[in-house]
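Only one protein chain is missing from this complex, and each of the others stays in its spot.
Note that the chains take the letters A, B and C in the order they are written out, and that residue 1 is the start of every chain.
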Amino acid sequence: MPREDIGIWLIGAWGGVSTTVAVGLAALRHGLTNEVGLVTGRPPFDGLDLAAWDRFTVGGHEIRETDFATEARKLHDDSRVFSHSLLEGVAESLAEFDRNVRPGTLVNVGSTIEGLAGPKAEATRGEKPSVAVERIVADLDAFRSDNDLSHVVVVNLASTEPPQAVDVPESWAELSTLIADSNASPVPASSLYAVAAMQAGCDYVNFTPSVGSDLPAIDEYARQQGVVHCGRDGKTGETLLKSVLAPMFAARNLEVMSWVGHNIFGNMDGQVLDDPVNKATKVRSKSHLLDDILGYSTQSHVSIEYIKSLGDWKTAWDHVHFRGFLDTPMVMSFTWQGCDSILAAPLVLDLVRLTELAHRRGETGTLDALASFFKSPMGSEEPKFAEQFAKLLEWASR
Amino acid sequence: MPREDIGIWLIGAWGGVSTTVAVGLAALRHGLTNEVGLVTGRPPFDGLDLAAWDRFTVGGHEIRETDFATEARKLHDDSRVFSHSLLEGVAESLAEFDRNVRPGTLVNVGSTIEGLAGPKAEATRGEKPSVAVERIVADLDAFRSDNDLSHVVVVNLASTEPPQAVDVPESWAELSTLIADSNASPVPASSLYAVAAMQAGCDYVNFTPSVGSDLPAIDEYARQQGVVHCGRDGKTGETLLKSVLAPMFAARNLEVMSWVGHNIFGNMDGQVLDDPVNKATKVRSKSHLLDDILGYSTQSHVSIEYIKSLGDWKTAWDHVHFRGFLDTPMVMSFTWQGCDSILAAPLVLDLVRLTELAHRRGETGTLDALASFFKSPMGSEEPKFAEQFAKLLEWASR
Amino acid sequence: MPREDIGIWLIGAWGGVSTTVAVGLAALRHGLTNEVGLVTGRPPFDGLDLAAWDRFTVGGHEIRETDFATEARKLHDDSRVFSHSLLEGVAESLAEFDRNVRPGTLVNVGSTIEGLAGPKAEATRGEKPSVAVERIVADLDAFRSDNDLSHVVVVNLASTEPPQAVDVPESWAELSTLIADSNASPVPASSLYAVAAMQAGCDYVNFTPSVGSDLPAIDEYARQQGVVHCGRDGKTGETLLKSVLAPMFAARNLEVMSWVGHNIFGNMDGQVLDDPVNKATKVRSKSHLLDDILGYSTQSHVSIEYIKSLGDWKTAWDHVHFRGFLDTPMVMSFTWQGCDSILAAPLVLDLVRLTELAHRRGETGTLDALASFFKSPMGSEEPKFAEQFAKLLEWASR
Partner (left out) sequence: MPREDIGIWLIGAWGGVSTTVAVGLAALRHGLTNEVGLVTGRPPFDGLDLAAWDRFTVGGHEIRETDFATEARKLHDDSRVFSHSLLEGVAESLAEFDRNVRPGTLVNVGSTIEGLAGPKAEATRGEKPSVAVERIVADLDAFRSDNDLSHVVVVNLASTEPPQAVDVPESWAELSTLIADSNASPVPASSLYAVAAMQAGCDYVNFTPSVGSDLPAIDEYARQQGVVHCGRDGKTGETLLKSVLAPMFAARNLEVMSWVGHNIFGNMDGQVLDDPVNKATKVRSKSHLLDDILGYSTQSHVSIEYIKSLGDWKTAWDHVHFRGFLDTPMVMSFTWQGCDSILAAPLVLDLVRLTELAHRRGETGTLDALASFFKSPMGSEEPKFAEQFAKLLEWASR
């Protein structure tokens, strides 16, 4: 039996979160770090039949040209994460992972993301959607066979795409025809990757607010292919806190009159979100849950600003103006100073492990039990974190 | 059938929370306010067979000499709560409630609280514990008969007592003998009130960190008398947030390295807590739950300071220093600016209504289903708010 | 000698700041409040030959239809300012002031402000600029003669106008010709008011970011008319703090890498600023001073959002990311919770008193000594608050 038999395929492989996934996985494989930050590192998950860290390897698609070590060094220099000795300890693994990275597609990624493409990705510009899908499938097949992998989980970590205005067909029959036949379909890149992953027999995790597999036609295809998928938009900071705090205001019947959230950060995600078109997708993903939890409509404002000096550190300031008994206004505010990649990467590793377990358990289609990981969880109507987490515990104990 | 058939008996009747209970109840009776801030004012509780607001009246014990209108006006002037028109609308009801207030006992309240006593309470100084109990029972009996009440719920809202070092017997037989025979027993005032309440057939709610009914012997007596009791220390602000936020850090395996809470406020509770002996009881009540939730010992610091200018507004600043993946330190901090009496009073009204319902349902002894209302819930080992609230929902649906 | 011989003419007379000026002045006249918040109420200003509070009366222009008592009551209800007894005590004075309010002009106020106009102001719609000026002059003359006033100071407190793209001539000869001859000049309303004020021999204070008298041609006219003027944009909150804190970072050679300011509030000013065109003027007025103080260009971001529930309370959250020795990033953040009208109104009263004194001292043209009161002080290049205030002290001691 091969030592490394499960593949993690990262779309946006050399981005901040992906790089941290690579560094973190390598560190775990070599015993250079502990499992703090990993949901699956604590009870009761540590008692499940999850794959051990040393059984994973990493590959992926990327449109820029760089490598893991360079990006990890940049994170270290700009954002003061990873120690010098950690980076030395994982250097060899990172180089190994680099060899599994292939050029991503530019089909329907939006102009801001296009602008980041290097020569290899540029060489694919103009490829038909069906060609892109075939190329992705071939890359995944090669990854699996070259590395003797029993299974591969594809994770979307690419920059947020602009929202898609155009309608997409509801059935897999129609969608597959659309992709196969058209020179320029409205199907976004994130969905093409999802389709390709499923075609190659891989599970698909969408850690971004892009559409990905969140279409009835693709869910139909997942069940047909016998794979699982989940998403949408990893819940790492401000929204996590909203899904934890808003239920308290609801339970105590304290009326939230307004909830203002102001987010500042300086990583590439921030640069891409500086394009208002891309930001719209993100803000939409962050806004909806308050009303769902509170049961009434409150004035909610979310702003996201690119502040270069912050690097990968995201500071969120939230101001909650609420009314108590006898018409008395009160205020709660919080500040969250978290490092985006460091918060996201362990969740990606958790999701891969849990998804792989679900796959082995024979599940197919949407994994709604993983709702607690996402801002806009596919297959779940439950917006409250505690309830979402209780469902994860229940799933784990099955 | 009488209009007002349920009594609320407040120990510390003219304090800030009690005064707000009186103002709020009168406002609800007269339709001058809505049910914002009342847990029982929202689904599913509004569908239960809870007593309507116009069926309650108020009385109580107090060691100071003042009246509800004066204290309500002080809160209005010092802390900017209650509108002028609200105070006019409730004036008559407050005067009615005033007529039900009797002098409290000074037995074992501690020297700081003794210093607040007016002439009527002073006249009781030195009374034997057994005499105090008899006097309280007589006051409760008179309240019930004078007002044609079907039932009375006693709520402890008196200032925090100093911690009691002396051991108290575990059985009711021994405790009742101790109270009956001694001239100066170690049993604190809050427990004497609890015993008297039960002797008079009343339920007992302890909204303070004082001992009250939190003794095996008194629980035994409650079951013997067929009454219910619950407590300890209403969870209105910082601790509520801790019980909401700490489970998130635990669920995400983010290691809380330190949690510092700094509380400032300027009400009488603050003045009493300025006595370090009384503060010790309070800080103890606030500290224990972090380790329980996290599953390991973290450095926790709670400070409470009396800042006169804040009046009844309590500002809490909490700083949570936590470690994420790959040994990365991060920070969450929050500020809570809440008006203490306004937050506490509706919970008192909720507790009275829920306790009265439990009594009608035939329950006796400790009401552990009400744990979500308390910092140190009697009869419950569950420290997480979401889980406590789920239990309340489950109890409600019985 | 008449008791009330100095007039305060408020443009935007029934707005929040103006209403607070009226309430505050009436309260001072009747001894119902103290001088907290008034710069001229403390040494060394209280030793100057400033006019006493009981010598002022109030009038103004307004395009909406309401009255001082209604607006004051609204502020009381929505924003919890003014006590009930204060409002009773000033009612008569407010009614007296109401009788001096005349319809304002709609010439070049921008479409958002136009939308607020009531029937009386609507009746003036389409008036030529020269007609508007004549009408304003006539109103000022009548105010003076009807009330036996020795002098009138005009203060612009109207909502922020959109920025003016069109060039305005530099000399008074050209500008006066432009106003006299054109049916639709590019000169904004705030400047027409300034011209009319000066024509009527009044001083002019611009408490808003609108252009007002901040044109070389109008300064020339002020000197010609023997009046003084000053402005621009009262410095009440976040910008005040910037002008106090940024010099500290400069003095200590701590490199400000980014300074983010997020402002939320719910008054009419906020509603008008919700029009991005009007907001542009405001943000411009708030942004420039950091680079001036620091001596280099930093990334600065200012956002202003209308949050209805906050009423007249403005909460600013500022996040300063700075670099210390040996390339070490650090953070200072502050939260400012101030009531806009309550902060602004006393400064308006200060400015009127100081302007009137300058007029008596025989000064003409721009009053650069009052720079500490403004975000974009006319006639002053000094952006640091301490230095600005030192100049005010020096002027006072002349």
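We adopt the following convention: a residue touches a chain if its C-beta (ideal position, glycine included) is under 8 Å from a C-beta of that chain, and two chains touch if they have at least 3 such contacts.
Everything numeric in this text was worked out from a predicted model, so none of it was measured.
> Going by the contact rule already stated, which one of C:T57, C:S210, C:N263 or C:S372 would touch the omitted chain in the full complex?
C:S372
> For the chain not shown, which residue from C:E35, C:E220 or C:D291 touches it across the whole complex?
With C:E35, C:E220 or C:D291 as choices, the missing chain is touched by C:E35.
> Which listed residue (C:S145, C:S297 or C:T328) would be found touching the missing chain in the intact complex?
Of the candidates C:S145, C:S297 or C:T328, C:T328 is in touch with the missing chain.
> Touching residues of chain B against the unshown chain: what are they?
The missing chain touches chain B at positions 80, 257-258, 260, 262, 264, 299, 301, 303, 305, 307-310, 315, 317, 319, 321, 329, 331, 333, 335, 337.
> Applying the definition given at the start, please give the residues of chain C touching the unseen chain.
Spelled out for chain C, the touching residues are 20, 23-24, 27, 33, 35-39, 41-42, 81-83, 86, 240-241, 244-245, 247-248, 250-255, 323-328, 330-339, 342-343, 345-346, 372, 384-387, 389.
> Which chain A residues touch the hidden chain?
On the side of chain A, residues 80, 83-84, 335 touch the unshown chain.
Note that in this section only the chains that are shown with their structure count from here on.
> Check the residue numbers that chain A and chain C use where they touch, and answer same if over half are used by both copies, otherwise different.
same
> Provide the C-alpha centroid distance between chain A and chain C, rounded to the nearest whole angstrom.
The separation of the two C-alpha centroids amounts to 49 Å.
> Which positions in chain C are in touch with at least two other chains?
Chain C, residues with two or more chain partners: 80, 335.
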